[in-house]
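Removed: one protein chain of the complex. Kept in place: all other protein chains.
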Amino acid sequence: MADLPKTPLLDELESGPFPSFVSEIKRAAEKNDMSKDLLGQLEQSYREKIGHWKHGGIVGVMGYGGGVIGRYSDLPEKWPNISHFHTMRINHPSGWFYTSKSLREICNIWEKHGSGLTNMHGSTGDIILLGTTTDHLEPVFEELGKIDFDIGGSGSDLRTPSCCCGQARCEWACYDTMALTYDLTMHYQDELHRPAFPYKFKFKMSGCPNDCVASIARSDMSIIGTWRDSIQIDQDAVREYADKGMDIRSDVIGNCPAKCMDFDGKELHIENSYCVRCMHCINVMPKALRPGKDKGATVLLGSKAPIVEGAMLSSVLIPFWKLKPPYDDLKEIVDNIWDVWCEDGKARERVGEFIQRVGMGNFLDAIGLEPVAEMVAHPRENPYVFYEDYFEEGDEDEEEEG
Amino acid sequence: MADLPKTPLLDELESGPFPSFVSEIKRAAEKNDMSKDLLGQLEQSYREKIGHWKHGGIVGVMGYGGGVIGRYSDLPEKWPNISHFHTMRINHPSGWFYTSKSLREICNIWEKHGSGLTNMHGSTGDIILLGTTTDHLEPVFEELGKIDFDIGGSGSDLRTPSCCCGQARCEWACYDTMALTYDLTMHYQDELHRPAFPYKFKFKMSGCPNDCVASIARSDMSIIGTWRDSIQIDQDAVREYADKGMDIRSDVIGNCPAKCMDFDGKELHIENSYCVRCMHCINVMPKALRPGKDKGATVLLGSKAPIVEGAMLSSVLIPFWKLKPPYDDLKEIVDNIWDVWCEDGKARERVGEFIQRVGMGNFLDAIGLEPVAEMVAHPRENPYVFYEDYFEEGDEDEEEEG
Amino acid sequence: MADVQERRTDYGPPHYEQFLPPIIKENYGKWKYHEILKPGVMVHVSETGDKLFTIRAASPRLVCIDKIRDYCDLADKYCDGYLRFTSRHNVEFLLTKHENIEPLVADLKKLGHPIGGMGNSITSIVHTQGWVHCHSAATDASGIVKAVMDDLSEYFENMKLPGKLRIALACCLNMCGAVHCSDIAILGIHRRPPRTDHTRVKAMCEIPSVSASCPTAAIRPATVDGRASVEVIEERCMFCANCFTVCPAMPMADPLNDGVSIWIGGKVSNARSEPMFSKLAIPFIPNNPPRWPEVTQAVRALVELWASNANKYERMGEWINRIGWPKFFRMSGIEFQKEHIDDFKHAGLTYKRSTHLTF
Partner (left out) sequence: MADVQERRTDYGPPHYEQFLPPIIKENYGKWKYHEILKPGVMVHVSETGDKLFTIRAASPRLVCIDKIRDYCDLADKYCDGYLRFTSRHNVEFLLTKHENIEPLVADLKKLGHPIGGMGNSITSIVHTQGWVHCHSAATDASGIVKAVMDDLSEYFENMKLPGKLRIALACCLNMCGAVHCSDIAILGIHRRPPRTDHTRVKAMCEIPSVSASCPTAAIRPATVDGRASVEVIEERCMFCANCFTVCPAMPMADPLNDGVSIWIGGKVSNARSEPMFSKLAIPFIPNNPPRWPEVTQAVRALVELWASNANKYERMGEWINRIGWPKFFRMSGIEFQKEHIDDFKHAGLTYKRSTHLTF
């Protein structure tokens, strides 16, 4: 292999305490020409302050409609080894747990067929295999199949669902995020692999309101654990925190958004019917407080990045469900939502935008769900109500019509 | 005069502890046929559950374009004395202060020329003389002129400005609301009497953030007193409140939205640079706390009822002005606003709707005011910024263009 | 034209100074503090030591001239002829002599005017014209106001509530008054689309402006029975009456379908929390004159619920913000319905975009 290109600008990013992506690319470039040209083109981008990638074309794996992002250099003569430089999105295992064995197998495949560069992981959650050519796509897929790794989503399909580590490594998980993630992923394989929606759709599961996968901000359906009964209190442990110098009044109670706590120096009292399950008190006293025992999840809908109607956070659809396998209640509602959205959604309209356009009330009618007060931050402020029925003269029995 | 009509339904509204408008109408009806027919028609409305007024025509006083609301019964044969039943809006004196002498003079005029019924006052603030016929409008105006009362607004003009009693009877007034109200009313007589705006425009002045004329909710320009320096504290009086049983921590400090107060049992401390001038602490300890000494007002723009774009509260335009006579700074900005709004506002577009349509930034450019952070609750959340300038290639000196 | 020029116009209202009692002129801007001595009676104390007593009496607002003359008589008797009205249409008597307070209170009670509305009380209802004078009304104003205040008069006359509670009423969506920012708002509403009088549209209205007036584009030009007129797509109507405002031939009022809705949790003052809009609590109560018992009941239930649950100083909306709307609906027993969910322009911003929920 030829020498690495000169990269005076990128080299400056090899110093400093944080691990350097430049060092990673160089290390790959030592044995891979794609990575070497990537290094060269990137240096050029740094010099010119502009990217050098062309708009992607559609490439993929047979039988799949997504999961590969086609990418082409706009300087193919100069950097021939990255004239094609496609990304493969590989569906990660729930919770991003691995064995060294499985990771090594992936590495071996990518050593053979790709640039040797990856993202561990993409921000949707996939294993990102960065940079290969069209002719390698099928072989990679074939070899991945042998170690049971399948392709993730792209385009207007379901994207790889992801979740926090949940009950595997967290005491606060109010439902089994990993099991649900795996179950939904398996159940919706077709939707994941064959784009048939108006636009992308993402699931993210967090075990509690701390929301460690940012599901409320970046998934069309956000499933966030919570509880219905009372926070479990170990009063001895509370006193221990106090004894060790925690200012329970100001640090704990003073930050309770529901203002529903009290501490008399001995006992911590929580008026649970006012508690909004924010997690703060539990977060700061993990040895003393725990979520209740009647656990489940809140299902929310609609978050997304700003393009084009403005960013959205997900909003409450189901205030509380127990969420037990086989999750039929959840799947039924998901199917209903997809049916309605596929029927009436516009192209490139995310489900959150769709709901805003048709109105939450109408959307609920369409998916067959009753409105509940938990769905809104507050009732309407404007008087423009579409009352649906009115009386006609002659309705002597005062039956409603419309 | 004939007997009063039978009003079994309305009669039920004469019992009970609160003063009865029915008794008022009856008392007027004893000597006035208009009021008698009004009583009859109103009873009919109560029976039929529907009003009996027609859409108003344009009637008025010579040389004035507003101030009279034309009103006609839709049952003129049945209630001939209210076939015409127009309302005259009379501009009240600032702060609604009167002498018995002046009120009696008004009553005498209305006894001669109208129904004998009034609203003291209308919700914009006018003296409402309820019900007369077209031929009486001029005589009323002539007689009112003799006692120096002039007509208020209606239609697309300036409406009668109104204010809280301010420095006349309130210790918290941070500027002279009554003087400003009078001054603006006199200065803008033409705008008040001759509709030339895209829609109505209202001024309301409150002496402090308690906003006792609801100006932030119902005036196109809301002028609300405030102060810039520190709240004046009388620590002895604070202790007196505490001694008398006030729980200063929970009642005062616990309700401070800025969380900027502290009480060690002896001294009350306020971190004034965080205080948002909400008035709460002053409201509950009027003997101990007072607004600061560097007083003035915040000027806000744009509140209105919901028709058609949804209700609005006024928003900050000038965070703080001293507001001293002759108020030239204020008048200059008012003139600029009206110029821009009259030029580019649509018909029936209130100034608040206009600002939202053209954008606050552009509006500020047009009226020649610099943007300041106090104008917004928070900066934008979406990335859709209209950056105005960009560099062109060849701008070797990197001058901005656009 | 000569006439017009000679005519005296634009002289404005009389200067307020001539209506101020001497004690106010002397202490203008010098007031130091005030104290509510008892319901409806307060004293303002000046830096000079002067004291001004104010007595506030309820007024029906719709008053006949003889009632105004009664007020004048009392003002003459006790206040050197000085009196004022408040921004909520109560009448206030301004006294300098402490010993005049009780006799004046007694005389006012004799006249049938309760004393109160100060401090943590319910003061008079800001309201509008209704069937007494407005062509737009979906309900009466004065009648409901009288019925509700009769029912709540104890709260006018005492100061036992957690904070101030402001009620307002408007007889149609134009919302004359501050209905949109009241602790409790009673709002007249239509629920039937306009019934077009096709024989009159052409003559009375400009068809293009009528179509343009409809915010939901429910109205389009149409020929009906050979006449140029408009047609209304009824499912699109949200009863704003904007069409009626520009076209009298499209009346909205309808005895079978008009009524009131109830809105809560608004406020105007900046005290503690920022001003807030009122939100829909009860979508519809039919008109039931003369005393609208369902309305008075609903209002009382809301007042009692708030009064017995709110913290000290907590206005209705502040209380609900603390406990959350779902809990409010559970506590009040009001059924949450589709109508409560906003579907206007900024609707998406009212959806619950967090997991802060109570159970």
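As written, the chain order gives the labels A, B and C, with residue 1 at the start of each chain.
Basically, a contact is a pair of C-beta atoms (placed from the backbone, for glycine too) under 8 Å apart; a residue touches a chain by one contact, two chains touch by 3 or more.
Quick caveat: nothing in here was measured; it's all calculated off a predicted structure.
Contact with the undisplayed chain is limited, among A:Ser20, A:Thr133 or A:Asn272, to A:Ser20.
Within the whole complex, the absent chain has one touching residue among B:Leu4, B:Val276, B:Val308 or B:Ala366, and that is B:Val276. Residues of chain A that touch the chain left out of the display are 9-10, 12-13, 15-22, 24-25, 27-28, 35, 38, 42, 45-56, 62-64, 69, 71, 85, 87, 91-104, 106-107, 110-111, 116-121, 123, 125, 130-131, 145, 147-150, 160, 162, 164-165, 167-171, 173, 176, 178, 182, 185-186, 189-190, 192-193, 209-214, 216-218, 224, 250-251, 255-257, 277-280, 283-284, 286-287, 290, 305-311, 313.
In the full complex, chain B touches the omitted chain through residues 209, 211, 216, 224, 226, 228-229, 257-259, 273-278, 298, 300, 302, 312-316, 319-320, 352, 355-356, 359-362, 364-365, 371-387, 390-393, 395, 398, 402. Within chain C, the residues in touch with the undisplayed chain are 270, 274-275, 346, 349, 353-356.
Just so it is clear, only the chains that are shown with their structure count from here on.
In terms of the distance between Cα centroids, chain C is separated most widely from A. Chain centres here are Cα averages; for chain A and chain B they lie 49 Å apart.
With each centre defined as the average position of its C-alpha atoms, the distance from chain B to chain C rounds to 13 Å.
Looking at chain C, residues 173, 175, 180, 215, 240, 254, 277, 344 sit in touch with two or more other chains.
For chain A, residues that reach two or more other chains under the stated contact definition are 381-384.
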